[in-house]
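Please see the structure below; I have some questions.
Missing here: one protein chain of the complex. Every other protein chain is in place.
Letters A and B mark the chains as written, and numbering starts fresh at 1 in each.
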Amino acid sequence: MKSYRKELWFHTNTRRELINITSTVQNCVLVLVNAMHITASVFINDDESGLHSDIEKWLEHLAPEKPYSQYKHNSYEDNADAHLKRTIMGREVVVALTDGKLDFGTWEQIFYGEFDGKRKKRVLVKIIGE
Amino acid sequence: MKSYRKELWFHTNTRRELINITSTVQNCVLVLVNAMHITASVFINDDESGLHSDIEKWLEHLAPEKPYSQYKHNSYEDNADAHLKRTIMGREVVVALTDGKLDFGTWEQIFYGEFDGKRKKRVLVKIIGE
Partner (left out) sequence: MKSYRKELWFHTNTRRELINITSTVQNCVLVLVNAMHITASVFINDDESGLHSDIEKWLEHLAPEKPYSQYKHNSYEDNADAHLKRTIMGREVVVALTDGKLDFGTWEQIFYGEFDGKRKKRVLVKIIGE
């Protein structure tokens, strides 16, 4: 069995951002794509800006950023909400590869979801081959 | 390493429905079972109708279907809530296979969760073997 490893790096300009990373992972039998940070997510959904804006609003409702003082974690940092938002969105996706392509339904796209950005962060791509 | 691919197709009569798909995936070392649609879920939980009804009510509370106008995504469609419900429930499960059987705890069962049904949709089963 062969396996390959690749890191994708990001540095967003805003605290929260969704980045389509589908094209970077087209190769083998199974691929694991995971955030290497606990305030970011890798998830699969639609590449539609209205939905992305709905997700942002919905996550702010379920796990609001402010006031910072509502979270015990924020005595050290200000990103407790980002840990919770990523919990809702998920850390990783495992995707089947068939005939060298991501075995996806019509609308499936992989996103990196940043919830505490403005700094360098990365995603791990682990490919499992024959 | 061998791998196998199988599609399971569904066409629900109601917009939302939970379907037990455990028996269709009994074979190998590791199996990935994922929804191929971004408004549906594959998840593991109890096969108990009271709980299924609790999940339906809870998801409606966390991500209500109506009013449709509360979601930007709904200028194109009416299923923004289904994208959010599936986010909570998850897209996929990865399950270990030991001695040719799903290596499950007593109550674990795999479900297909439909959140925008009444049309043909499918699940991918990818089996990783020796």
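As a working rule, contacts are C-beta pairs under 8 Å (C-beta built on N, C-alpha and C of every residue); 3 or more make two chains touch, one makes a residue touch a chain.
Everything numeric in this text was worked out from a predicted model, so none of it was measured.
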With the full complex in mind, choose from A:L59, A:A80, A:L97 or A:I110 the residue touching the hidden chain.
-> A:A80
Could you please point out the chain B residues that touch the chain left off the display?
-> 1, 29-30, 43-46, 48-51, 53-55, 58, 62, 88-90, 93-96, 98, 103-105, 107-108, 128-130
Touching the unshown chain, chain A contributes residues 1, 3, 5, 32, 34-38, 62-63, 71-76, 80, 83-84, 87-88, 90-92, 94, 122, 124, 126, 128
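We adopt the following convention: only the chains that are shown with their structure count from here on.
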Mean-CA-position distance for chain B and chain A (Å) = 20
